[in-house]
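So the structure is just underneath, and the comments pick up after that.
Of the protein chains in this complex, one is absent; all others appear in place.
Right after this comes chain A.
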Amino acid sequence: MVRKSVKLTGLFMAVSLLLVAALAGCGSQGAKQNTSNASAADTITIGAPDAATGALANEGKLVHDGYTLWQDVVNKQGGLLVGGKRYKINLVFKDDQSKPDNDKSLTEQMITQDGIKLFLSPYASPNIFAASTVAESHKVPMIAAGGGAKKIFERGYKYIFSSYPYSGEYLGSVLDLLKGRGIKTVAFLHADDLFSQEADQGGEAYAKSHGFDVVYSAQYPSGATDLSSQLTQIAQKKADALIGTGHFEEAVQLVKQAKQMNVNFKAMAFTVGPTMPAFAQNLGKDAEGVLGASLWTPDLPYKDDVFGTAAQYAALYKQSFGTEPDYHAAMASAAAEMMGLAIQKAGSADPQKVRDALAGLGTVHLFDGSFTIEPNGSIKGLVLPVIQIQNGKAVTVWPAPFDKNIKDIPLPPWSKR
């Protein structure tokens, strides 16, 4: 009897610990030391909670590198020119372990203890959502890179800005492309997080208003490892195209299982996945022809004074980090650039002045395109590209004139590949 109760207590403890582990994600590491020398008069310090470890460590690194590249390029140019004087940029990162709760405490800590008054956001909408509540309460501006959830901008906040369009707009370009390729019926599958839900809703609404027949739509729990039964159902509905809005693993799993289940589509498109080099590496030739909704590619014909053209940005990035940049990195650099522009316009690093300058930036032209800053801090007008995996590489196939690069839509069946 005693033994049994001991066992039950143990079981209870195990369950609690497992829950803690699940909530914590995996991997943990103390916050990075603050290396700031913010007191130096000729330095502007900008804080950024970032996902160095945990479930978002992958994208977290891209965002980290995107911010860092801006800092390095600006400092190499002698610093940021503000009111006739050059200031060195000093970015301070602290590891949020991918957890939104940590973003709150880290942002609080950086504002109150480290005296940081300008912020770039952590990665992913939930994390931005959390961090921006603290920035708002201290009246400190934060520019978000890594999440376009509409909910972030619907709270009437005055200190949150973004370099990302709304998640709901991600799929517009993909659907425009499919429309021109004779695709009529589409199946939507999405994960249950904030970003995926909004991207999916926006995509489905766009599809319906543009003459597509949405034959299947379902939400699966993030991290799902088996979607074979959903694919079986979709096959029965004879969908021309599969559009997946979720995470990298799920996009890879959907392509793998589509092949395993011999479910053929004329087109497959994902919001997250194909733009990352790991997608083609993981799937090999099964990745061929898959479309990816992107926010930026090095082929785009835009340029600015800091990085030069999109292609030059890519070269700079590769020189610094050894890999090609994907849109997470580029959009992060763009967010950092917006901060630079605002500081220059404000003529000071005073948080209130920088916020007002951001709100008044209007239409900006950066290496990632031209866009307008909206009163609620979001942006509009950015033209979103689409990429397609061809010979293991992401090739820009949208907008025009890149549509001449489209290959193999409709896709050949698995048996003919």
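Note that a contact is a pair of C-beta atoms (placed from the backbone, for glycine too) under 8 Å apart; a residue touches a chain by one contact, two chains touch by 3 or more; residues count from 1.
Keep this in mind: contacts and distances are computed from a predicted model.
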item	value
Hidden subunit of the complex - UniProt protein name among "ABC-2 type transport system ATP-binding protein", "GntR family transcriptional regulator", "Branched-chain amino acid ABC transporter permease" or "Ion-translocating oxidoreductase complex subunit C"	"Branched-chain amino acid ABC transporter permease"
Options A:Ala235, A:Ala311, A:Leu361 or A:Val395, residue touching the unrepresented chain	A:Ala235
Selected residue (touches chain absent from view) among A:Asp286, A:Asp299, A:Glu324 or A:Glu374	A:Asp286
Which residue of A:Gln77, A:Ser137 or A:Asn262 touches the chain not shown here	A:Asn262
Residues in chain A touching the chain absent from view	3-4, 6-7, 9-10, 13-14, 17-18, 21-22, 24-29, 53-55, 57-58, 61, 192, 218-221, 223-230, 232-233, 235-236, 248-249, 252-253, 256-257, 259-262, 278, 282-284, 286
